[in-house]
Structure formats: C-alpha cells, structure tokens
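Every protein chain but one is kept in place in this view of the complex.
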Amino acid sequence: MSNAETLLDVSGLTKHFPIKGGFPISRTVGAVRAVDGLDFQVREGESLGLVGESGCGKSTTGRLITRLLEPTGGKVVYRGQDITHAGRKALAPIRSEIQMIFQDPYASLNPRQTVGKIIAGPMEINDINPAGGRENRVRELLEIVGLSPEHFNRFPHEFSGGQRQRIGVARALALEPKLIVADEPVSALDVSIQAQVVNLLQKVQQELGIAFVFIAHDLAVVRHFSQRVAVMYLGKIMEIADRDDLYDNPRHPYTRALLSAVPEATVEDTPRERIRLVGDVPSPINPPSGCRFRTRCWKATEKCASEAPPLVQVEGNKAGHLTACHYPETDDVPSPRLTKSPRAAA
Amino acid sequence: MLRFLVRRVSGAMVILLIISAVTFWLFYAIPRDPAMMSCGKNCTPENLEQIRKNLGIDESILMQYWHWLVGVFAGRDYAGYGYCDAPCLGYSFANREPVFGTIMDRLPLTLSLAFGAAVVFLIIGVGAGMLAALKQGKFLDKFASSVSLLGSSLQIYFVGYIAMFFLVSELGVLSQPSYTPLTENPAAWMSGLLLPWLVLAIIFTANYTRMTRSQMVEQLSEDYVRTARAKGLSKRNVFFRFAWRGAMGPIVTLFGIDLGVLIGGAIITETTFSLQGIGRLAIQSVNQSDLPMLLGVTVLAAGAIVLFNIVVDAVYALIDPRIRLA
Partner (left out) sequence: MTSTEQQPFLSVRDLKVHFSTEDGIVKAVDGLSFDLAKGKTLGIVGESGSGKSVTNLTILGLHDRDRTAIDGEIVLDDKDLLTATERELERLRGNKMAMIFQDALASLSPYHTVGKQISETYRKHTGASKKEARDRAIEMLRRVGIPQPDVRVDDYPHQFSGGMRQRAMIAMALVCDPELLIADEPTTALDVTVQAQIMDLLKDLQQEFGTAIVFITHDLGVIADIADDVLVMYGGRCVERGTKEEVLRDPQHPYTLGLMSSMPSLDGPVDVPLAPIPGSPPSLLNPPTGCRFHPRCAFVEKVEGGLCSSEQPALEVVKGRGSACHLPPAQRSELFADFAGSRLN
C-alpha cells in the first residue's frame, strides 16, 4: 500500500503492565504482556477489524492507538506524525481526529448531562464552533444517528441500550473524526438491536468516509463490518488479511479453529468442520515460548517452541495476507478433528 | 502472612514514631514550664535548674526526644530517680510515678470498658441485623431499623447521664459505675461496669444493626446464594452458612474502627461515668503539663488503633480467600 493513504501506522507496538511485588521493598517483579509487538496499518476510510478471545490484547490495542494508554515500546504514527509518546499538548489536535466508542452504553454517558450537552462536549473541550452553532450541529448529529432532534434535552436514562449507543456514536462524530476506534460497540446489546447499531456504523463509515478500528470478539459481526481483519492471540497478531481472504482461506490454525467454533444458526445436513481446541488461553504474564498458540495447536513441533514465527506473506497467500505460522494451513490437507472429550491443559 | 506482619508492624512503628515526635513538639509549642509547676512558691533559680535536670528537660527538644526514644527501647538512667528499665516511658512530672506503671494500672479498666461493651453491642447489633434481614420488610425489620436509627443519633454523655439518673439514682436497679479488677471479683467487675457497657452498646449497636442488615440483604441477592438455593439448601442454611461470610467483611472493618474509637476516645466515656482509666489519665496529664504521661497515653492510644487495623486486615483475609496478604 502506498504511504499517501496510510492514516495510522503501527509498528512493534508493545504494552507491558508491570506487576508490583517483592519484599521488603516493592518493585516490579513481572509484567502482563498485554500487547507484545504489533504491526499493522489503517488506511483512510477503511475498517480494520481486531478479533480475538478475552485476554488477547485487542482492547489494550484500542487504548494505545487512541493514546489513552502510553505504549511501552514500538511506534504509533498518525498521518506521518509520531504520537507514541506525545504529550497532552501535542496530542490535542489529534484527539479530535481520533474518537472512541465504548462497549457499555450505560457507563460511558454521564447520567447528569442532557444528550445535547453530552454530544456537544467534545466541541466544547476542543473549542470548536461549527457554522450555525453547536446546538444545530448536535441536532444534525442526532438525526444522522437515527435519533430525533427533539431528544436534545433528554437524559441518558430515558433511552434504551441501543439508543444510548447511538448517542455514543453521535458524540464520536461531533468533531468529524478521521478515525474511530470502536471497542466492542455492540456486544452488550440484544441481537435485534445489535443489527441496528452495526448498520448505523456501516452507514457512517461509508457515507462520511471515516476509518474504523473495530474491536470485537464476534467473528460474524467483524466480518460484516470490516474490510480487513486481524486475528489476535495473547498480545500478537496471528493473521491479518482482507476479509474474504481471511474468512474463506484462513492459513493460521488458530483462525481456522476460531472460525469452526462459531455456532451458526443454520441446520445443515452435512455437519461443518469442527476443530475443538483443548484447554484455555495461557496467562499473558508467562506466555509460551516461540509461537504463542503452540500449546493449543495440533500442529506444534519443536520448532514452534523455539522459534516465534514472523508475520509474513506465506506461500500461497495473496498480497496483504500475512500469517504468523511455521506450518500454515492448506486447502487440501484437512485439519484433524481433535478428541471429542474435552481435556483441559494443565 | 509473615511478610504481611513484618511489613505492617514496621509501618506501624513509623506511624508511632511520627505521632510521638509531633506530640513532643506540640507540647513545647505551649508556653508552659513544667519545672515551674513542680517548683512551688519558694522557687529559686537553682531549685528550678535542679528540677529541670531531674525531669530531664534541661536539654534541647531534639535531645530530649532522642533520650526518650532510647529509653523506650533500651531503658534509661534518670538523674533524679535512678535507672528505669525498658520500656521506659519516663516518670510523671506531676507525681513522679513511672509512666509505664501508671498506664498499666489504668489500662485494665479501659480495656474492660471497651471489650465488655464490644461484646454486648456485637451480639445485639449483629443479631438484630441478621433478624431484620431474615424478616425483610416485616414488622420486626422495620422495628429494628427505627430503633437503630434512634440509637445512632444519641451521644454518650447524654445517654450516660440520663441512664445514671434513672437507673442508678431513681430506680436503683444498677449500681454506680465502679471498677473492680476481674481477677479480684468477677461479679463486682461485671456489676460495676454494666451500666457503661449498656450505654455504649445503645450508641454503637445501631451501626451494627444497620450494617449487618444491609450487608445480609445484599449478599442474599448475590448469584452464589441463588446457586446454593438451586442445589437444594434451605433458606436458613444458605443464610447462616453462605451469606454471613460475605456480610462479615465490612462488619469486621467497622468493629476494628470502633475498638480504636473506644480506646482512643475513652476520655468521654470515663469522664461521663467518673472512672479512672486511660482517658482520665490523658486529661490529667494535659492539665498538669505532664509530658511523659501525655506521651505515654498518646502512643498507647495510637498503637491500639494501628494494631486493630492490622488485625482487621488479617481477619479479612481469613474470611475471604480471594484476599491475599502481602
């Protein structure tokens, strides 16, 4: 991809949360390696999905690129400007261009403020006065997100969960951002409401040309919303590709296992392929050596334990399809069905 | 556990050091000369100088504090009194008695008051709270709640004087508060302290009733209580075997604070009931500019509060396995 259209360039991104302990004087005795060396780009107007199970570091990644957290290592470059360790002042102009939408629409809105005040908040903080005034802009935003402009003076508790998430979207749109980081924006919502919000976000992305980093655990929602998808596991990207490549031709065993574990609401005469991973995700405090997935992988060998596979375009991948695996999946070799009886890793 | 104790006890030491130093410094901020007070009417400069020397206040404040500290840990040689064994808190300026001995004489009364009252208000308070939680929304619950609201708005001296007037002077059901050591005559010990215990209990019980009730009600709505019911345990069983453990944590915390309050705040209680405990000793020592006594009492009260805090945290960990001490 050419540099001109790269909005966000992340390289070697790392976040280790120190663990305090020790005796008699408290010191750092270890670290939760929440994010451990990520490389990815977000192009203008594109939606990148970050999927993975709990503890894979996807939410931390979202907080790092919005600089709610400061990275331990690596680089975050936004439109050519290195913001990895930028201070408050340097970040101020960028804050208005990168916005965030949160999972819990109940907790992320101030219950004592009217909807109008909540949505106008970002404009006030950044001292932005749109033509026609802030109030008009708020009414316009309310309409964009499918609420009525009359809702201006109401309080968050008067709205349902889905409507509250719409308010969150309106707030994020207030400053005409170039990038929105959405952290599990629909996972707290009922299925029927979830679809309303996904459609809204999709409309916003397409009509306003806003780039998204869409963080979710639901593979189907991510597929629906993102043009490119990165699969994370224990702080690393296992595989990143254009949507269709990733879902139709997963090369990483973890991606394949993840896809096969999603229950689909269809009744088929021939059962789908089922890969059952054994055990749980290991602790990010003490991740496995080499490839992080090897403790649950049916293909793991000595090499996987000693050598971390690089995230590269493995043979047979299309351009832009990167996989971090020593033994990538191929179409003609079916993955073995694992023992049906569950056996957890020690 | 050992780690926890070492860390917390050393922390407590630092706190006590700071408190004693501040007390020392504050004492000398008051423009009163203790030597002058014991010198009497026919005071000559030589006499005054000798008294200063005897009291150990002829040195700079810093040196005085240092000597006091050394005395606490290693004992100390007093010019006017001879050697004083560790833990040496010095001799009273007022009556020249050793401070440590005086405190040890008075302490049993204050402890009897505090722990006796604690037993009464814990049993009544927690019991009533449990009952109220068990009978949520019923008459008993509302009754306990209103009574406890009333109790918590009262003050010791108010309730104390009224109780003494009616129960002792008018009706004569209880005897005038007095102290007989427990080891000497348990019955007299009890009857002498019964009135202060009951009065303290009236004040403190209320908090425990309310806290126990709200904690139990909260625990009863927890998912794990529902699970316990779903596996066939009876309501009563769940109440007494599961819910109380979750409810205990905050109650233990409150209890730790209140014990500290009872000992540190013995002044009001003992004055109200004319009992000669640590609290009265504190007032006396302030009135008489008796630095060693004041220091001793202050450090003791602070030490009690710090100690109860450590105990509370340790008990907390015993109740809740999720808490690890370090």
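Labels A and B are assigned to the chains in the order they are written; within every chain, residues are numbered from 1.
Here, contacts are C-beta pairs under 8 Å (C-beta built on N, C-alpha and C of every residue); 3 or more make two chains touch, one makes a residue touch a chain.
Not measured: the values here are computed from a predicted model.
> Tell me which residue among A:L68, A:A107, A:V262 or A:I285 touches the hidden chain in the full complex.
The single option touching the absent chain is A:V262.
> Please pick, from A:A31, A:I128, A:I193 or A:A305, the residue that touches the omitted chain in the full complex.
Spelled out, the listed residue whose C-beta touches the missing chain is A:I193.
> So which bits of chain A touch the chain we can't see?
53-54, 160-163, 190-196, 198-199, 202-203, 217, 219-221, 223-224, 243, 247, 257-259, 261-267, 274, 276-278, 280-281, 340-346
> Pick out the residues on chain B that sit against the missing chain.
These residues touch the chain not displayed: 137, 222-224, 226-235, 242, 245-246, 319-322.
Here, only the chains that are shown with their structure count from here on.
> Between chain A and chain B, tell me the centre distance in angstrom, where each centre is the average of that chain's C-alpha atoms.
55
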